[in-house]
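So the structure is just underneath, and the comments pick up after that.
Missing here: one protein chain of the complex. Every other protein chain is in place.
For clarity, chains are labelled A, B and C in written order, and residue numbers in each chain start from 1.
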Amino acid sequence: MFEELDMVRDLLDKQLVDADGTKMGRIDGIVLALDGDKQPRIDHLELGFAVLARRLHPRAEQWLLALRRRWSVRKSARQIVPVSKVMDITEEHIQLDLNALETPAFDWERWLRDHIVSKIPGSRSEQ
Amino acid sequence: MMQNIHAELLLGRRVLDVNNRVVGRIRSIHARRRGHDFFVEEYHIGPAAFLEVLGISTGRLVGLSFGEPIRIPWQKLDLSDPQRPRLRCAKEELQ
Amino acid sequence: MLRNGLVCAILLIAACGHKTPDQQLHEAADAAASWSATLQMTAETWLANSVPRLFVLATVDAANKAFDQTGKDVAQSQGRQELRAAIKGQLDIAEAAAGDLKKAIENNDRNAVAGCARRFAAVHSVLQQLEDKRK
Partner (left out) sequence: MKKAMTLALGILTAVGGFFDIGNIATCVQAGARFRYQLIWSMVLATIVVILLIEMSGRFACATKKALPDAIREHFGFGFWLVPFLILTVIHILVLGAEIGGICFALHLLTGYPLQVFALPVAVLLWVFLWRATFSAIENSTSVLGLITLCFVVAAIWLHPPTHEVLQGALPSMPATNPENYWFIAVSIIGAVIAPFLFYFYSSGAVEDNWDRSYIPVNRAVAVIGMGFGSVISIAAIIVAAVVLAPRGIRVDDYHQAALMLIQVFPYWGYELFAVSMAIACVGAAIEVALSMAYTFAQTFGWNWGEDLDPAEDARFSLVYTLALLGASLFMLVGVDPLKLTLLTMAISAAVLPFVAIPMLLLMNDRKLLRDAANGVFSNVATAAIVVLTIVLAVVSIPLMVVGGS
């Protein structure tokens, strides 16, 4: 676990995995909490296309949110992960004390799997 | 008062000092872990900081040296307006 | 900086790429020569039972498309009159031979196919001489 870390190099855009190693997206955003003149600290991490769009251009985010209102699979545009959930930070990925399947990060994966993939033969090898 | 700002949106923003002179662009933010929290220690500015994020020691790659990244301790950076970060002192006082 | 680098690159390439009408005519002749050589080889390999019937027919269709295109290029070009006439003449012979080859293949008439091969060879050599005169 890093004591001292470079938030851009070691956190931002880094691969996230859950408690048992399932990949669950990347850190798309990091939110700092500023309280008057106290030392700023990392409040939570954010995942989601809306967060990515915001990084490109504010209008990109508006356009994406408008799209989401008409048709979306994910309940929330941004998934919030409290920084306390961070179990381990390595060069390869960042491990969270979560179960990916329950988080919004997997909404798309579940929706596509249940509505499209599992309807196609051979999508699950016969264990 | 409590304020939340997006660190990733700070990247690339130009920092001006009290005399409105350009210090450089924010390239990275260094934090230190204490318990479950990560506290921001300093903001790294300038091209050397960009190479530092890429893990490239400046001398080796092209023979040019970009010198050391400019480090701004957290107390010295005013983020009340995240679009326009401002240094709370003059540029020279940093080194 | 990159933008005007690109612009001058395009101008440079386009400049040396500018073809005079005669050059375009020779290129048309080259295409026609290439396709008649192709049909000659295709006919010969068919006679040697090295290629299936359907392949020869498909190649003839592809060649006809190319001959038509070359015909249009020659008709539109402002190149020298006698050069255009010479190429057009050979094109007509090649297209006729292609039609005969198709019929010969369908009737499995080996002598006719051999005849077509010879006519393609002739067209090719005439167009080749036009090409050599240019150099």
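Here, a residue touches a chain if its C-beta (ideal position, glycine included) is under 8 Å from a C-beta of that chain, and two chains touch if they have at least 3 such contacts.
Remember, predicted model here, so these are calculated numbers, not experimental data.
Note that the absent chain touches A, B, C when the full complex is taken as a whole. Across the entire complex, the residue among A:52, A:83 or A:96 in touch with the chain not shown is A:52. Seen from subunit B, the chain kept out of the figure touches residues 11, 54-57, 60-61.
The chain not shown here touches subunit A at positions 8, 12-16, 22-26, 28, 52, 55-56, 91-92, 108-109, 112-113, 116-118, 120, 122-125.
Against the chain not shown here, subunit C presents residues 5-6, 9-10, 12-14, 16-17, 27, 30-31, 33-35, 37-38, 40-42, 45, 48, 50-55, 57-59, 62, 66, 124, 128, 135.
Keep this in mind: only the chains that are shown with their structure count from here on.
In terms of which chains touch, the assembly is arranged in some other way, matching none of the line, ring, star or all-to-all patterns. The distance from the centre of subunit A to the centre of subunit C, each centre being the mean of the chain's C-alpha atoms, comes to 60 Å.
Note: centroid distance subunit B to subunit C, computed from Cα atoms, is 67 Å. Per-chain CA centroids place subunit A at a distance of 25 Å from subunit B. Among the residues of subunit C, none is in touch with two or more other chains. Those residues of subunit B that touch subunit A in the shared complex are 1-9, 11, 27-33, 36-41, 44, 52-53, 55, 74-75, 79. Contact residues of subunit A toward subunit B in the complex are 1-9, 12, 28-37, 39-43, 46, 54-55, 83-84, 86.
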